[in-house]
Each structure stands twice: as structure tokens, then as C-alpha cells.
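Reviewing the structure listed below.
Omission of a single protein chain aside, the complex is shown with its protein chains in their original locations.
Right after this comes subunit A.
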């Protein structure tokens, strides 16, 4: 392609077509351009157009096309052809900087991006004069040009902020520093001077401040990796000026916009970052300046308004103070009582205030509000920053800070008491303050786990939280109600149980509040309280204690689902599920009335064909139809549906209703299993099906067995969910043994083991091994040791020996849990005593080691390192055989010890079994014992034999 007018004309035509809204015209034009972009001179034609075209739109279009072209083609990939010819490359590099600088801003930005893409590849080696060329423009005095240079420099240098240190990188930075640091410093000084000479010229100031922002950003990038000598020598200049800028205000730069940060805010915000960088990394050198910055930033905070546009600045500024006040050698800057008081009063308290914007979110965007307030996605908010500052100050000054705040809390509460309807925000701030002061560590699962001992949480609760919640009007002061409920929720582990019990009716009452936040919080608080565990890991709040409230709880929970905005509220659904599981049988009498009431309401209210609630209730109670596409539309809600369904299914004493069976194939749909949150409740539901509907499945849905095993395969492939796979597998095996002995399962057994072996080979984890050991022993108990040996050896010769030697013997000690250990003990006893190949093949050499491992399993202290509080029902369970069954809430406990009836004392059982074996082959057993069992184990074994009153022949 020549650089001819004709070609320029053609290119213009095509560019114009790429702007056409009609794809029939646009697409071919785009295709054409792509097809010619490999030609020599193509980029130069674009540059010519963006400079000289008569039409502005073509200029812009050419600049965008150019940038995209550079992005796609500039990089030279090894072993691939160079996509831009060398002469074009040279011409581009020679022309692009002046062109960028002389272009209007819109085009300048595109070219600046293009330069940084090229720079990333070519700078510095292949573009040695770029820096000089840019720096020379600083002299121009034209701030349009200067800003162009600064912007380009920023995009070239910002990678210094995240890349690892390396010789190459540091060589480049050094080069940049040598060429750039001094001119940048001079420019910085000159710009600041210009700011004062143009202090009354708004438009000049805007340009100058844009430059200052870019300069401050460049400072950050250039100082990020280490403190450069140049900047250390010139720290005085930079820091003094930064400090001045922090304290500067100019009416002309103030913006009317309440939301969008103005230039002044952006600049100060960047300066806070720069100071924080120095304070963190170059503390030794920065120490002389730091106190000044602390003062300036704190004054800044005191004088900055509540508007949203200041949020970033304020949060950066507070975070700066928070990080500094935790350092021991700056302690003195804060320790003066007046300083502390002033920080508390002027910085922390104001930024904890509930602002108009919060109020708006509370009312109109409650979902967002809840996410921020409850789930902690508030990292950049002022409240959060203020909260971090409180925590930082508490590191050294917990006593004084608590003291100061107590004063504030009291006075704010008094203000509130004077006139609640006007001053309710004072109380909100007081509660927030107490919360941030008291909480030292927190998790979603347990709420606050460590609290400031200086704060009397219970007293505050009784005096200030409960009264609000006791007020008969649930809709008055919704923000305070939400605060109060949240207080219960997060301090649930710190407040005594009797207070919690007193709160339960209050929470239930607030399920009726109109405010979405309030009833959501109430539901969430109840749900959290119901998961709490007391001593001995028993449920803290019992079904009996809940008995007086069952009806109103259920009524209000279901009613809450009909409140506007909450028809698909997952917190409520979760609370319903949790209540079912806590209350168990006691809900049954209420179900009919609840359903009737709800169905009516739903039919009346619901206009949508498949509202969430409707599907839910139809699904649960009527079981008429089930449509998977609906499930996809409401993913968060679904797990609870499954849980409620399993609870209901487990309550059936008899064979499964056919309406449930219609649903069964749908539960095997991969789409459901792709979401992690669905897995535990779905497994549980399938277990319930297998428990209650084994015969039906065998007779009516035998063709679904592969699908069921497919689900098992899916789960076993996952490290996170393999234990769920075993739950399912254990149910399948248990069921196939007790109920049906399904041939269809039998034919898959070998494949099941192969899968397990694959997992064992590819990625074994302790969790997997534990589950695996329990499973094979369970299998051994059900089908016999010989069956186990035969199936293993049919997969691969000597497989059984390898599993014994490499897995069972070395790993059996890892099994924990009483039932699990018992299963393994009985299983191994069977292998030892009921498996002829153990006596008369090469496996014999494993006999004594296996026995020794079994004795170890008996005699080593119970491994109770897995905390029992992990045994939550449902989603948050700890893997284990017993858990899998205990989650089937309505099944009696005995069923879950599958060896219970068979074997009471596994040690005695071992002794008896050995005795039996020794009678069958006299002499063998004692000789094996005497040759290789270690003395201690032998002693234990003799104890068992004595206890069982048997001897070995």
C-alpha cells in the first residue's frame, strides 16, 4: 500500500463504514481492514488520517483503529512472523510522540495508549530516545502537551508498582530515573508555582491540577520498588510540596457535584497514598516528615465534608492514620489524651455517622445495603476505614480509647433519648461505635469470636438494644431495629444464653417488619442462633425451648416471604430450613395451616408465572412439577429447597410417594451439581431417596442407576466434595445390601473401586483416605473379606496386597470418630480371620502387620483433633461417616452404627474371631504372633483374649 491520496480515500471510506449501525455494512468493512492490516504503510496511512483528515469522526476512528492495530500486532512473538515491517516500526516510533502531543485530547489518549503498548515491548532498548523526547516537551510550557507526556509516562511506568524486582526491571527504572527524575522534579516545582500565580484562573488551575495528579502518580510508580537515591536527596522538595498541597484549598477547584471526586480530592488522595508508601517502606528516611503528614491528614479529615465525592479521599486518609498509629515508634504522636480525644471526636465519630446516602441505600437498595453491612463488602467505605482506625488505636490505647468512646456513646444515647424521632442517628452511631470497639475477630460462621473486655456487651444489650426491639411498633426507626438485630447476631457468642432466649420472640416479631433490611436481619439472626452449639457440642437452643414459639415462628417466616421485595429472600428461606431442622417433629401439626395460608396468598399476590416462591411451594408441598430451567434462574435459593425437601421426605415413614419419584431423575441433572452450594443438600436428598425409596428406585428407576453413579463419580473427582461422594456411595452400598441387592449396582462395583483407586493414585488427600478406609471396611463387613479381596484382585493382580500394605496398614491410624473406627476394626478383623488368602498366599506376610495396625487403632488415644463444633448439619459439615447419617435428621441413631448390632466390643470381637480362626487351623496363629508381633501389641492382644475368655490354639 502506497502512501497515496487514493489509498487515503479508500481507507476513509472503509473507516466510515465501520461506524455504520447496520452490521451488513459494518462487518465487511471491518473484515476488509483486518485483511489489509498486514500491508506495509497501513499504520502510516492511519496516522496520516488521524492527523490530516477533514472529518473529526474519521480522525477519532483512525486513532482507535490504530491503537487496536498496535495492540494486536506490535509484539513480536518468537517463532511467528513479524507482523509489522521494520520501516513502519521505525516510522511509527519516530512520529508518534509529536503526533500524540499535538492531537486533541480524544486522539491523544488513544495514541498515548498506543505508545505505552509499544513502550512495553521496545522501551528502553529499542526505543532509546523516547524518554529524552518526552522530557524535552516539559520545557514547552504547554500543559496540554505536558499532560500528554505525563499520561504516557504514567502508563509506561505504572507496572513498576506490581512487578517483581529483577535486574532488567531495575536497570530500566534506573535509566528512567536518570533521565526523568530531575525534569519531573523541576516540572513539579514549576507547576506548583504556576498554581499560585494562576490562583484566580479556574481553567488554568484545572489543567495544572491534572498535571499535579499525574506527577503524584508518577512519583508513586518511581518510588515503589525502592527509595531511589534521587528522591531521597530531594525528599525535602517533594514532601514539603506534597504537604502544602494537602493543606491547600481553593474555591475555584471545588466542584458542585456531590458524587464525583474533583481534581483536588483526587490529588490529595494520591498524596495520601504516596505518604503511606513512604511510611510503610521507607520509614527510616521518612520519619522526619511523618508527623507533619499525620497532622495535615488529620486536619484534612476534620475539615472534609460528608459528601460521597470525598469518600475515597477520606477512606485513604483514615487508612493512612490507621497504619501509622499501629507502629510502636509513632505511638507518641497519638498518645496524648487530647489528641486521642480529638481523633475520636473529629475523625472517627463523624465518619461513623449514618449518612443520607446510607439511608437511601437502606430504603431503596436494601440488597446492596445488606451485602455491604452484613457480608463485609465495605472495604472502601468510610465506616469501615473508621472502624479500622479504632482497631489500630486499640492496639496501644485500648483503655483510653474505650474510655473516650464510652463518653461519646453515652452522650449520643442521651441525645437520642431527648428526642428519638429526630436524633435516632445518634443512637445508630453509638451502636456502630460499640460494635467496632468491641469486635476483635469475626467470622461469618460464629460472629464475633473475640471481644474487647473493656466493653460490657451484655449490659449494653440489655439497656440499649433490647428496649428498641421490645417496642410494640416493629416499623418504627427501622435502622435502629436493624442495628439491634445485627448486634444480637454478631455478638451471639458473647451474650449469655438467657439473653438470647429473651431475644428470640423479639426477633420473630421483627420478621413482620416492612423494611426488607429489618426482616432479613431478623431471619438471618434466627438462623444463626439456631446453629449455635453449647458445651458438649449440643445444640444451644433446643426444640423444647422453642416450643412456645413454633407457630408464630413458622407463620412469620412464611409471611416474611410474602413481604414486598422478599419473595425470593434467601436469608428467610435459610431460616425456614434451619427452623425445620431444629424443630423436627414439632412442626408437623402446623404444616397444613401454613400451607393453606400461603398458597392462597401466593395465588393472590403472584402475577408472575413462575415466581420463586411459587416454584418453591409447588415444589415442596404439592410436588406437581419440577422444571430445571427455573432452578437455574434462582440459584442461591435452591439449596434450601433441597434441604426442606429432604426434611419432608425423611419424615415419611413409609415408602416414598410417587410424586417424589417423578422428581428423582431431575435431581441427577448435571446443571444442579455444577453449583457447589447445591451439593450437600442434594446428596442429602438423594440419600433420603435411597433410604426411603430403595425398592421403588430398583423397580421403577433402575435405568437411572448409571446417572446416580455418574453423580458419585462427579463428586469423587473433587477434593472438596469427595466426602459427599462417599456419603452417597455408602448409602448406595447400604441400600443395595439391606433392601434390594440390586444387580444393577453389582455390575458397577468393580468400576466404583477403579474410580476410587484412580483418585487414590492421582490426588490422595487425608480426607479422601479416611473416607476410603471407612468405605472399604464397610464393604468388607457387608459383603465379606473374601469378596473384597476378590474384587480388588480382579482389577489388577496383587491389588489387595498393595492396598493392605500401602494404604490400610500405614494410614489406618488416621481414621477418627468412634463409629468410623469401629467399622474399620470390624472390617479388618474380617480380613484377618475370614479371608483364606491371608493365610495361605503371599499375603500371609501382611497378616501380622495388619493385626498390629489394628491393635494400634484400638489403643492409640482417640484422635479428637477435629473440633466437634464443626459438626453442623447441612452445608457446613465435617466429613465423616457418622455425619453423613446424623444429617438424616429423622432417622434413629442406632441405624447409623452399621455394626452396632453385630459387634458390641470390637476388641472382644477380634479375640473371638482369632479364636475361631485358630480352631480352624491350629498352631498357625500363635506362631505368626510370636514371630513378628511386637511385644506391646502382644500384651494388648492377650488382654483382649482374656477379656473374651478365649485362647488361641
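Following the convention adopted for this analysis, a contact is a pair of C-beta atoms (placed from the backbone, for glycine too) under 8 Å apart; a residue touches a chain by one contact, two chains touch by 3 or more; residues count from 1.
The criterion applied here is as follows: contacts and distances are computed from a predicted model.
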{"item": "Undepicted complex member, UniProt protein name, chosen from \"Ribosome production factor 1\", \"Fructose-bisphosphate aldolase\", \"Importin subunit alpha\" or \"Proteasome subunit beta\"", "value": "\"Importin subunit alpha\""}
{"item": "Option touching the unshown chain, where A:161, A:189 or A:497 are the choices", "value": "A:161"}
{"item": "Contact residue for the chain not shown (choose from A:35, A:338 or A:761)", "value": "A:761"}
{"item": "Contact partner of the left-out chain, one of A:717, A:786, A:928 or A:953", "value": "A:717"}
{"item": "Touch with the omitted chain, as defined above, among A:237, A:494, A:669 or A:841", "value": "A:669"}
{"item": "Residue numbers in subunit A that touch the chain omitted from display", "value": "159, 161-167, 170-171, 173-174, 177, 224-229, 232-233, 277, 280-284, 323, 326-328, 376, 379, 441-446, 449-450, 665, 668-670, 673, 676, 679, 704, 706-707, 709-714, 716-721, 748, 751, 754-755, 757-763, 765-767, 770, 795-796, 799, 802-803, 806-807, 814, 816, 865-867, 870, 878"}
